[in-house]
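A single protein chain has been omitted from the complex, and every remaining protein chain is retained in its original position.
Letters A, B and C mark the chains in the order given here, with residues in each chain numbered from 1 onward.
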Amino acid sequence: MTLDRAKLADMYYRMWLIRHFESRARWLFQQDLVRGSTHTYTGEEAVAVGACAALNRDDYITSTHRGHGHCLAKGGDPRRMMAELLGKATGYCKGKGGSMHIADLDLGILGANGIVGGGIAIATGAAYSAKVRGTRQVVICFFGDGAANQGVLLEAGNMAALWKLPVIYLCEENQYAEFSPSRPFFAVERLEQRALGLGMEGIPVDGNDVLAVYETVRQAVERARAGQGPSFIVAKTYRWEGHTVGDPLTYRPAGEAEQWKTPERDPIARFGKYLVEQAGFAPAELEEMNQRAEAEIEAAVQFAMDSPEPAIATLWEDVYA
Amino acid sequence: MTLDRAKLADMYYRMWLIRHFESRARWLFQQDLVRGSTHTYTGEEAVAVGACAALNRDDYITSTHRGHGHCLAKGGDPRRMMAELLGKATGYCKGKGGSMHIADLDLGILGANGIVGGGIAIATGAAYSAKVRGTRQVVICFFGDGAANQGVLLEAGNMAALWKLPVIYLCEENQYAEFSPSRPFFAVERLEQRALGLGMEGIPVDGNDVLAVYETVRQAVERARAGQGPSFIVAKTYRWEGHTVGDPLTYRPAGEAEQWKTPERDPIARFGKYLVEQAGFAPAELEEMNQRAEAEIEAAVQFAMDSPEPAIATLWEDVYA
Amino acid sequence: MAVREISYRDAINEALREEMERDPTVCIFGEDVGRYGGPFQVTRGLYERFGEWRVRDTPISEEGFTGMAVGAAMTGLRPVVEIMYNDFVTLAMDQIINQAAKARYMFGGKARVPMVIRTQGGAGRGNAAQHSQSLEMWFVHIPGLIVIQPSTPYDAKGLLKSAIRNDNPVIFIEHKLLYVTTGPVPEEEYLVPIGVADIKRAGDDVTIVATSRMVHFALQAAGELEKEGIQAEVIDPRTLKPLDIDTILRSVKKTGRLVVVNEGHLTGGFTAEVAARVQREAFDWLDAPIMQVATEDVPIPYNRQLEWEAMPSVADIINAVKSVVYR
Partner (left out) sequence: MAVREISYRDAINEALREEMERDPTVCIFGEDVGRYGGPFQVTRGLYERFGEWRVRDTPISEEGFTGMAVGAAMTGLRPVVEIMYNDFVTLAMDQIINQAAKARYMFGGKARVPMVIRTQGGAGRGNAAQHSQSLEMWFVHIPGLIVIQPSTPYDAKGLLKSAIRNDNPVIFIEHKLLYVTTGPVPEEEYLVPIGVADIKRAGDDVTIVATSRMVHFALQAAGELEKEGIQAEVIDPRTLKPLDIDTILRSVKKTGRLVVVNEGHLTGGFTAEVAARVQREAFDWLDAPIMQVATEDVPIPYNRQLEWEAMPSVADIINAVKSVVYR
């Protein structure tokens, strides 16, 4: 484990950044300021933060419709993200993409994606590209337990394994896919077994333990950089909120979510406990980080609110390079 | 093993029927009487014949671009097949389909398919249909070792396993996919391991041993009829000839094919040996069946040659029901 | 007695329910169509009534379950597949185009593939580029398919019932912004025939052919134009393939002027098909060029103002009509 104090603090801070971002995104959606649909990452913070902590700035990720957490974990700017949610000219996509299409190519963020499974082949291609260009870049491909039923996973995973591409398939088993539990939709007993058909070994990890995620991904990154090929990791976690903001959650057993929100399981509380008990952080430091994250998100909201709408003429721009 | 003498004879006869059919199809193609491309099943006869021997008339199969063998094994009429190859009005498809689209719905043959992997979801749907309609029908889905890299296999296989559909995925590992060996294109060590990611166990079988294929498929059929769900069988066999008639086979190691054409491995010779040594057939009986098969194919060619071209007006028919 | 008014969503739900009652081979496949009642609540109550085998919640496997429907249709079922956004048909095109649409023809008339693909398209809700397309034209281009786009609850119900009974693959494209709209739907059973256009408003000065949500835009435009003394005839083809060209030609021969409105992209869209066909078959009756009102040739943007600018508007239709009337 090579996490120094600053890194640990940064991870903790980012987890709060995500939590606060989502809480404001939810609110803005409810105010009708965010359009379309917005999917919150609340409760899954440890996956994105743990995984991205194992990456360098020039490494790549592909994300999903539930992409805010991945973007923030990889270093995305909350102000430009929030502005994008409000469709503003200052947003990551100049207001053209919205919540489901935020990308920051300078940070290796190859985009959220509105197509379930849409990032899987793209990530694999980015890994191929790294190999041809002779860089040491690796790629993390985030996707959901629902997305694991898309056929492209077989195709891309097989190719990655064949050619030992530096890509990590990181399945977020948050137990739901849209408005249904995910478990009744995969025939393998444990989702990580899906990897067996692709020539990989599936590695389960506790997705609410940021350090476990970090360590598992770190090893996968090491293998990838060493030319040993792809990994398939399944992070077991839980989607705290509805599929989209506004989801009535009629299909979720009463009391289930609460069991995941306990201090023992809440990924932030859990990591905080570790930081205090094992890494010498003072509770006040943690609280300060939480507040700083909240303030940063507030500033992002303000920035977004204050930003201008895109000019109508931009409609016709950016179709072609 | 419940194969009586008549059944064994029928299987042997059908294997010859396929071999002769393909040899005439090749010839007709070389004469420019068959258009497009034609893929011969020569050397793989034991797979189709063994598998279809375990089916009832009302059971279904889906086939591939290399479909003549499947069709004959399931009881297809060589005359209408040959007429279709010649594009005649008397052909299975009235000349509209050609070699890659022969179907006989009355015999449960849901069609050859020009799309690699094209039958996989269709077979799965036919199995779903049998279940809803409350019949005891089962489905065999033939596909190649190349097709096993199509993502639809993950999607359909997963659903079949989830809902215990009466379908048997029968992969013909004939060691080639188009103009390349197939082995370098799947990342699992043995192709049957692909099934593991779909919630099935992959069952290998010697695809040149018609009785082994029969027995393996018979058990799978039994499980399917008993409501125990799908099976995934990989028949190890060898494509004697080129991908298409006319393939220069530059990519095939010299001498390789010959090793598969020995009396010990040639599926017909091998089965013949068994019939004589273990099932009390006289060599002359076998020879008579071979000749009868050849004559039937000659008659089919004659029928096809003598048949009329379709009327031009039929071009606009059959687009809609 | 006044006819009751129900929503487009409920009209579709009724069509499904009635056909499933009537014919035990009708089955539904799709994501969250069962227990949850459909992502847009269109299949509400059907799972409870007909059970899991007839209302099947599927994994997120569009190619797989669409292909399953093809196999099921060939062997005696009448599947109705729901593809949540028409943008996701991209994943199932092989099954639709190479299998469903062609099986009958390739097999020399021996197969029937009675299946319906229900999906929804259109922009206006801020769903951005991957959830707002209008891809009907891809299907209009392919022989063997029927393509339907209902604009009202009445048409939606009557056409879906016809589609389910039809023995061909039918692409049935709803509009995401029409689900909540309401209109009269009789209690007693009725069918709307496939391939028959509906004149939603009569008029002598100009013909407006419009589809799906654009029918409502066209009617609004017609209302405005009437104030200026321009009488527009608004024709809703309802079925895009096969197209009821006769009704359109009859109208154009009367008005001499045509504006076509469709939410697909301008280039290569449905408006182009209608324009090409009408100029070919009614050239001498035309007093002005046929104008096309369609979505701009840009991916649909997220921002509200940009999105609205990209889509056809009532003002665009009015302008197009004026450009052909005051020529």
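In the analysis below, a contact is a pair of C-beta atoms (placed from the backbone, for glycine too) under 8 Å apart; a residue touches a chain by one contact, two chains touch by 3 or more.
In this text the structure is predicted, and so the values were computed from the model without any measurement.
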| item | value |
| --- | --- |
| From C:177, C:199, C:249 or C:288, residue that would touch the chain that is not displayed | C:288 |
| Residue of A:29, A:60, A:169 or A:238 in touch with the missing chain, whole complex considered | A:60 |
| Residue of A:85, A:130, A:171 or A:297 in touch with the missing chain, whole complex considered | A:130 |
| Among B:60, B:128 or B:186, the residue in touch with the chain that has been omitted | B:186 |
| Listed residues A:97, A:207 or A:229, member touching the removed chain | A:97 |
| Where the missing chain touches chain C, by residue | 63, 87-91, 93-94, 96-98, 101-102, 105-106, 128-130, 137-138, 140-144, 241, 243, 264-265, 267-273, 275-277, 279-281, 283, 286, 288-292, 296-299, 301 |
| For chain B, the residues touching the chain missing from this view | 35-37, 84, 87-88, 93, 95-98, 100-101, 113-118, 146-147, 149-151, 177-180, 184-186, 250-251, 309-310, 312, 314-316, 319 |
| Where the missing chain touches chain A, by residue | 60, 62, 91-97, 101, 103-105, 110-111, 113-115, 118, 120-133, 151-152, 154-156, 158-159, 162, 317-321 |
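Heads up, the rule we're going with is that only the chains that are shown with their structure count from here on.
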| item | value |
| --- | --- |
| Chain closest to the middle, measuring from C-alpha centroids that were averaged per chain | C |
| Whole-Å gap between the CA centroids of chain A and chain B | 46 |
| Euclidean distance of C-alpha centroids - chain B vs chain C, Å | 40 |
| Whole-Å gap separating chain A and chain C, where each centre is the average of the chain's CA atoms | 36 |
| Touching two or more other chains - residues of chain C | 58-59, 61, 63-64 |
| Sites on chain A at which at least two other chains make contact | 149-151, 184-186 |
